[in-house]
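The structure appears below as structure tokens.
Shown here: the complex without one of its protein chains, the others still in place.
What follows is chain A.
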Amino acid sequence: METEQSPIASIHNIRQMMERSSRFISLSGLSGIGAGICALLGAAYAWQLKNGLEEAGIDYRSLAFATGSDLQKQLLAAGACTFIAALCVAVFFTYLRSKKTGVAIWGTTARRLLWNTSVPLAIGGIVVYRLLDLGLGGLVAPCCLLFYGLALINGSKYTVGEIKWLGYCQLVLGVINLWMIGHGLILWAIGFGVLHIVYGIAMWLKYERNNNN
């Protein structure tokens, strides 16, 4: 038979069960670091394109915002590759962590997290598509940051809560970008690159370092 628990042990038990059953806790800090590095590599590639054109005396900005230009196509392709690479890296490290902690990666909590981040991201995708269609390329960068920030804040209820701070920072960068059209590249490098790495390191130090030893 089981022995009676002390009130503190009971409360601890209740809290743990509530969190484990409602939040996806396998999200690894290393995922953030990996995704951030992918974003920086993508930004470096775009930066090179930009420098090449500027040296040739071509106005990079108007070309990047011109719907259908070769440069815009290149940038969109680079963006898509970066996004896919970052996603794969993030899933990989989270998979490793879930193996280590013995929590299944796919379940109710993962489904809920995915759904709650996918909806704002998908809507953001539609908005960006329409912006490009209408020749409003300058708004694409801030909109990506804004919708991503909102997706993170929405998803934070279903995973490690700290991720909402990452979301708020993305929103701040997105709003700044609205008044600094044409500086999307540097703000993206900060938002998707540097902030992810900072967040990832902080999370790794807080939750994973001790468990590794």
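The rule is short, and it goes like this: contacts are C-beta pairs under 8 Å (C-beta built on N, C-alpha and C of every residue); 3 or more make two chains touch, one makes a residue touch a chain; residues count from 1.
Heads up, the rule we're going with is that contacts and distances are computed from a predicted model.
Of the candidates "Winged helix DNA-binding domain-containing protein", "ABC transporter permease", "Formate dehydrogenase" or "nitrile hydratase", the chain left out of this view carries the UniProt protein name "Winged helix DNA-binding domain-containing protein".
From the set A:18, A:44, A:126 or A:205, the residue in touch with the chain omitted from the display is A:18, counting the whole complex.
Contact between chain A and the absent chain runs through residues 2, 4-5, 7-8, 10-11, 13-15, 17-18, 20-22, 103-104, 107-108.
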